[in-house]
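Complex shown without one protein chain; remaining protein chains in place.
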Amino acid sequence: MIVILKKGYDERQLDELRRWLVNEGISIQVNAGVQSTVLGLIGDTSAVDLDLIEALEIVETVKRVQEPYKKANRKFHPADSTVMVGDVPVGGGHFAVMAGPCSIESPEQLCVVAEAVKAAGAQILRGGAFKPRTSPYAFQGMRESGITLLLEAKKQTGLPIVTEIMDISHMDAFAEVDLIQVGARNMQNFELLKELGHCKTPILLKRGLSSTISELLMSAEYIMAGGNENVILCERGIRTFETATRNTQDISAVPVVKELSHLPMIVDPSHATGFSRYVKPLALAATAAGADGLMIEVHNNPAKALCDGSQSLTPPQFEDAIGAINKILAAR
Amino acid sequence: MIVILKKGYDERQLDELRRWLVNEGISIQVNAGVQSTVLGLIGDTSAVDLDLIEALEIVETVKRVQEPYKKANRKFHPADSTVMVGDVPVGGGHFAVMAGPCSIESPEQLCVVAEAVKAAGAQILRGGAFKPRTSPYAFQGMRESGITLLLEAKKQTGLPIVTEIMDISHMDAFAEVDLIQVGARNMQNFELLKELGHCKTPILLKRGLSSTISELLMSAEYIMAGGNENVILCERGIRTFETATRNTQDISAVPVVKELSHLPMIVDPSHATGFSRYVKPLALAATAAGADGLMIEVHNNPAKALCDGSQSLTPPQFEDAIGAINKILAAR
Amino acid sequence: MIVILKKGYDERQLDELRRWLVNEGISIQVNAGVQSTVLGLIGDTSAVDLDLIEALEIVETVKRVQEPYKKANRKFHPADSTVMVGDVPVGGGHFAVMAGPCSIESPEQLCVVAEAVKAAGAQILRGGAFKPRTSPYAFQGMRESGITLLLEAKKQTGLPIVTEIMDISHMDAFAEVDLIQVGARNMQNFELLKELGHCKTPILLKRGLSSTISELLMSAEYIMAGGNENVILCERGIRTFETATRNTQDISAVPVVKELSHLPMIVDPSHATGFSRYVKPLALAATAAGADGLMIEVHNNPAKALCDGSQSLTPPQFEDAIGAINKILAAR
Partner (left out) sequence: MIVILKKGYDERQLDELRRWLVNEGISIQVNAGVQSTVLGLIGDTSAVDLDLIEALEIVETVKRVQEPYKKANRKFHPADSTVMVGDVPVGGGHFAVMAGPCSIESPEQLCVVAEAVKAAGAQILRGGAFKPRTSPYAFQGMRESGITLLLEAKKQTGLPIVTEIMDISHMDAFAEVDLIQVGARNMQNFELLKELGHCKTPILLKRGLSSTISELLMSAEYIMAGGNENVILCERGIRTFETATRNTQDISAVPVVKELSHLPMIVDPSHATGFSRYVKPLALAATAAGADGLMIEVHNNPAKALCDGSQSLTPPQFEDAIGAINKILAAR
């Protein structure tokens, strides 16, 4: 960490800063230049609060030289990591498509969709059991019984499964889940992240709606610091001023994350856009940009076909998208 | 809810939509106009997912006429609500200042600050025991023992206390807390909100960094739907492109929330700005705009005075700010 | 346009609104429903200010059914438009790469880069003569003499040229330019747009940093309404909270614009990201998403090679990117 002091700073205040830092185990190198005085902070500065230093009266500005994440950092782990989801590898050259319904509604629905996505080429089955809903009056998911259905679909199709956890108290229900998803709204639910760091199941960590890439990596670090290094990251759209799509798919997050971290990085174009007609082009874009996989919502319920529209593809649309994705994969 | 259909929509798809809505207990009034066909959805549409309807192939656009929140809605509760925090009323004409350290660090620190903020005129003592930190390597707060110190400071000063909860499993430690804070990062931790709806302690709900005002009110609705109607809302800065301040204090949230809801609305200028030198002007702005109170960080630790800079005021700065706030209060 | 009235609206106010609208040539159809009264506005509502109607006391909400743009609207022009830039077609199945230096610095520099991008496969030469710079103290471009150099490079290579106009008073210098660029900062310089509507040269209209897609199309409409329908649109990154890239490339703008409009839509990954190492993956993403072309900065100046870093590719990097782009093009 580099700290640039204001001109004419108070020497006593610098002494106090120095004492405090030394106390935190940081040593300081002072470069008194003509134009400004620059402090080099040497040691493990990952616990030092940059904002706090920056707000000091004597400080002009602060810059981290080392990223505050270590286990997620490519600098300390240059090779791509591969995370095994059941027997499906993700990352390190392995591209994986996770697909399935937004919400699990019934055994029939899940069964039909699971078979359809498998037939089309998906390697992992997704399905929402615990559903984070903006309204307390909206359907909150089938919860534990949804996971039971998912496990049956896993048995039937052989596909490993991924589903979202919303609270650590539900952990027992996730014992046989292959990949536990942390949703965008919980990306900074630090108590949940800490607990997930103590299990062995791989974690799919979705980026928060207004979280920076650096914050996403810090949340991965929370899980990894606890001992669970099987983390897959997921870009699912950020919140911007644009209203034509539900969120804005930050496509640049793919190369940026892959530069900064060795963890696999997938993209969820369904949530990023919110409209099924944009899912295919955004899935192709993510694939071309170098993503390690995709998460796509697929739904099929003839009885209420209309209401399944939204951001989900029908099985034929999904099959068409997979075909196009494979062509891009072959070309990249 | 008003649904406007596309020109030349498919009649069978409309029939399916109709069947599905009727099934959800919604009746439909069709207005076939020259220019477009408009559906009026009659009944309790609060559980109907607007995005889902909007994404249907036959639908041009959708507009809610009724807000999806009920208990938080001023339309159904025209008078301002007053929430009692211990014996301190907040809202309904009662302005309250909550102040104290960002993190509780020691009995001495908390004691000194508590006495200082009381002397300056604060009515409620704040202090962070469980701390949401971006980095897993940063100090995570004194946790349970921090709450113990807070309860001692309460006994000593007579001030009711407010502190943040991060996970429902910590609830026991909050038994004697007067006001339980839900932080910005947990505003959409729906499982936590549901549980807090079952307790009787007032809740301070902070707006998420990228949450709309409507989402803030929906999160309040989660708590209220569970039976706990003692909710105080708090604007604490939203995330924008501007980097001169840590967040952007959305001052318009004050009149907008007070128009839409009867709940008390306070502002936290310390987190909104991130720099102590901007706290006073932003506190005055919030007061002038009609806020029901303020939450301000105050710190005093001579031993590491330097490092208390950040967004916290010193006791003398706080006293000065309170004097100015009172003048604005008298003038509004 | 659909106007939904508040419950219990004042009849006299409705009469006044009606009179005003009729005066504007709009006729009104009133649908008085159980739940709400809905007005259908019939006629050319493109000049009616939605915000103004929405702010009326009796109005709950307003929705446009027709987009306010006509000439740019795919509804009235279903087939893709192809814009001829010199003899290079853009759009309607024709993919074009525009490349060249950010700023024109000297005949040698431009000559070397022009030959290099031509050799690598670029069809159009770009080069900045008039430069919008944040600082008045920064190099403002070679201006008129830069265009002279560009015209020489055109003669030499046979590539049509594109360069940015900053003020209508410079128009004479653009007489032989094949494609006139309107930069992001001038996207809503309406007087400039109007004037460009009166010339015959194709216009490259870049999206503003915080402009919605709808606003981009309205700005295209300004040019087209004046008679110049040769408009190419360009996504070049929007401003968001993320700081890892200079801007955020809104990849979803590609399918959204292509759905709403018949105009060609290209992407500029150099400005979108600001770092040369992310240009190739973002170019591939744009190509896969269906863009009609790309604009890429290429620079080559051995004497100050260091300073060409930034967002520009070197000729070898550009050649490598073009190869990858062509593979994606073949696969899409």
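Just so it is clear, A, B and C label the chains in written order, and each chain counts residues from 1 on its own.
We take it that a contact is a pair of C-beta atoms (placed from the backbone, for glycine too) under 8 Å apart; a residue touches a chain by one contact, two chains touch by 3 or more.
Note that the coordinates shown come from a computational prediction; the quantities given were computed from them, not determined experimentally.
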item	value
Option touching the unshown chain, where B:Asn189, B:Thr287 or B:Ser310 are the choices	B:Thr287
Absent chain, residues of chain B that touch it	210, 212-214, 238, 240-245, 248-256, 259, 272-273, 277-278, 281-282, 284-290, 324, 327-328, 330-332
Hidden partner chain, residues of chain C it touches	13, 16-17, 19-20, 44, 46-47, 49, 51-52, 55-58, 68-69, 132-140, 166-169, 185-186, 188-194, 208-210, 215, 218, 221-222, 225-226, 239, 246, 274-276, 304-307, 309-311
Contacts of chain A with the absent chain, listed as residue ranges	2, 4, 29, 31, 33-36, 38, 40-42, 60-61, 63, 65, 210, 239-241, 243
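Heads up, the rule we're going with is that only the chains that are shown with their structure count from here on.
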item	value
Number of hops, chain B to chain C, where each hop joins two touching chains	1
Centrality ranking, top chain (CA atoms only)	A
Euclidean distance of C-alpha centroids - chain B vs chain C, Å	39
Cα-centroid distance, chain A relative to chain B, in whole angstrom	26
Per-residue overlap in chain C, given as positions that touch at least 2 other chains	210, 240-241, 243
